[in-house]
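All protein chains of the complex are present and in place, except for one that has been dropped.
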Amino acid sequence: MNDPLILYASLITLFLPVAGFALVTFSLGRIKKVFIGEISLMAVSLLSSVYILIDKLFLHPGVTSVFEFSWISFATGTGNQPINVKLGISVDSVTAILMFAVMLISFLVHLFSVEYMHGDKRFNRYFGYLGLFTFSMLGIVLTHNLLMMYIFWELVGLSSYLLIGFWFEKDSAADAAKKAFLVNRIGDIGMFLGILILFITYGTFTFSEIFAGIGSGKLPFDSEGWLTAAGILVFLGAVGKSAQFPLHVWLPDAMEGPTPVSALIHAATMVAAGVYLVIRIFVMLTADAMVFIAVIGALTAFISATIALTQNDIKKVLAYSTISQLGYMVMSLGVGAYAFAFFHLITHAFFKAGLFLGSGSVIHAMHHEQDIRNMGGLRKKMPVTYFSFLAYTLAICGIPLTSGFLSKDGILAGTYSFGLLTGHWLIPILGFSVVLLTAFYMFRLLFKTFHGKPADLHKYEHAHESPFLMAMPLVVLAVLSVFFWYGLNPASPDSAWFVSKWIDVPAKVVPESSNFSFMNTTATGGESLYNAEYTEAQHHAHFPTMIMSLLFDIVAIGLALLFYIYFKLNSRKLAAALPAVYNFSLRKWYFDEFYNGVIVKGTLLFSSGLYAFDKYIIDGIVNFSAYLTKLISRVSSAFDIIFVDGLVNFTAYINGFAGKHLRRIQTGKVQTYLVLVLFALLTLIILFKP
Amino acid sequence: MSTYDLIFYLFAAITLLSGFVVVTSKNIIYSAFSLLFTFFGVTGIYALLGADFIAVVQLVVYVGGILILLIFGVMLTNKVTNVDLKTGGVNVLPAAIGTGLFAGALTAIMSKNYWRAGNITYEETTIYTLGSKLLLEYSLIFELLAILLLVALVGAAVIARRGRES
Partner (left out) sequence: MESMSVGLTHFLVLSSLLFSLGIYGILTRKNAVLVLMGVELVLNSANINFIAFSRFGNFGYDGQLMALFVIVLAAAEAAIALAIVLNIYKSFHNVNVDEIDKLKE
């Protein structure tokens, strides 16, 4: 029984932001403060999403509402099956929670931007773009089929492009927008191929129907290998969108956009879309696909964490931190910790958005200074920013009493138990090392920005706390980073509501032979993913994980204190001592250089080769045919001149010649005429002889 | 060959020869005087044909009148300061050819034809008969000729009048 109220509320939530975008766009700059209209629409949309949340979590938990309609319907399609493409929305608890998170963060970013973007010459348009983005993101969250998800996927990419390149007068911003779009496109190719394979096999785009198809035993091209391939291909879309290795290169460049945009899109929501996609297709991933995903996630987390150690731009540090945490989420899905992945997605959304907004507050106060080497001692000048920033940092490090502790520990436990069950120990090793690295670089950031002596006195003098509209979102998000919104017991991830009550982990639909032994499949009648073996392993992993993560945190924070508060250790000397390591980290593992040299230059070479082909061969052929035509026309014209004109001229000449000579009869002399008369007479006599 | 024939051939020769000189001589005075001889020859022919009155009339009118007139014409219309009055010919070749052919054709017709020829003898003189015929049967023509002469006389005088034109 689908509650129509849910449908209406979903549609309201979905379409009001794009109505705001339309309002801004089509008012053509004539309404001075049209951004207020956009923000009000967002507020209504937020309230609507709150209603859905309450319904799905408390009123009707465990109920999935599906609304669909038939969009394209052919009687016969491939293989004489009728093609019936349905579009629609599906609302369950995951959808509801994520929708609320997106709306809340988007709304807070709207408020923050009123102050941050004050005085910008395209102020209203900015809000329109934010509305467009929110609409696209909600579309991804709400949809129940792959086709619609792909459409909104691209829309989100477009919004990201528009917002990253918002200050397009700066070359670097325009380039960054292009880079983001292109790198995403590469991932999208894989996603599209995966979607096609699934459509060809199952004749539908809808998730539930595909999963039913797989569960009934039908495999793409009748092979499990192809099922794995389909899963990995769709995952490639997530690799692009969520900035996983090797397509992570666009996210740091995307920091060219305004900071609130970075908070909304590149920390909390859009990059989470990839993770959401994997969550949705989780049940069709085979064991091989899972391992692949987990390894990618772990590698991503590790690589970006090492890069974040040496970065000096506040936003770049946060960008690499985002990549690292996204890697965590992907890794978590790869090892089967489904609920924790989603849990971390939500908690990370809140505290990462807070971190970015806090950095935005600092940047705004320091008059657009972003290098942390020029900051220091700001905690006295900006207490609200400082304390909320501290809250976020504690959350990201997974310190107890924060939301981050609950989600992160859950993930680490998942990797540990996975290691126990399968023997893939690389993943937990990488996961735990990242804990160390994360804590270190986050506290480094905190200490260098807010503690110590100010490096630039002039800017320090002018720094002041941000106005209400900027400070309020920081406080809200800081509050949301505390544990009690997510569970009563601050020390037990497993009893968090996310895991225990709100999220049902579905069983896999893949065939038994391509599944882990410790995971349930629908074929065996399992409803939940976890069978007894898995739950057992999870219990075993719980305690060691907590101890180890706390240990690593303490060590890392201690190191950070030594480096940056007490100056017992000197980071510069360390960097000088290990120049290769330092440079490798600072230069982002030379990924950009490698891509530029190999892929970009290769493509340009290929295109210039094609250009040469076109210019010399194709154009050569065209020119040659033109030349031939000219030649033929010259021959034909010569023929015309010589023969045809010659004939005409000859006729005229004959006429003239005859005329000239015959004219001589007209002498004007009578005697001549008489001679002619005589001849005529003679002729008559001879002809008519009597 | 009788005497008649000989005289005929003689007069014919005179006529034709003089005629030839008339039409081919470059000197105008020679042409004029050859014309005189031609007229003489024709007179002889007339006489041979028994037309005595006509012969004499021919002599008087042609030689005494027309020829003098022609000579006057020659004198008046040519600059006689240089004695040689030369004149060339026009269309000589085509005219010669044409005339030759024409003469040939005509002669052929005349000679090949079968004329109903009789032989009529005349009275000694024809003058009486001609006179009476003129005034009796052909009196109209006679009168008309008189008028014609008058008109010609007046007309010639008018045309040739000098001065006071234009």
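Labels A and B are assigned to the chains in the order they are written; within every chain, residues are numbered from 1.
Note that contacts are C-beta pairs under 8 Å (C-beta built on N, C-alpha and C of every residue); 3 or more make two chains touch, one makes a residue touch a chain.
Worth saying up front: this structure is predicted, and the values here are computed from it rather than measured.
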Touch residues of chain B, complete complex, unshown partner: 1-2, 4-5, 8, 12, 15-16, 19-20, 22-23, 28, 31-32, 35, 38-39, 42, 45-46, 49-51, 53-54, 57-58, 61-62, 65-66, 69-70, 72-74, 76-78, 87-92, 95-96, 98-100, 102-103, 106-107, 110-111, 115-120, 122, 126, 129-130, 133-134, 138, 141, 145, 148-149, 152-153, 155-160, 162
Touch residues of chain A, complete complex, unshown partner: 666-671, 674-675, 678
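Quick note on the criterion: only the chains that are shown with their structure count from here on.
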Between chain B and chain A, distance of the C-alpha-averaged centres to the nearest whole Å: 134
Complex interface listing, chain A residues touching chain B: 669, 671-672, 675, 678-679, 681-682, 685-686, 690
Touch list for chain B against partner chain A, complex: 90-91, 94-95, 98-99, 101-102, 105, 109
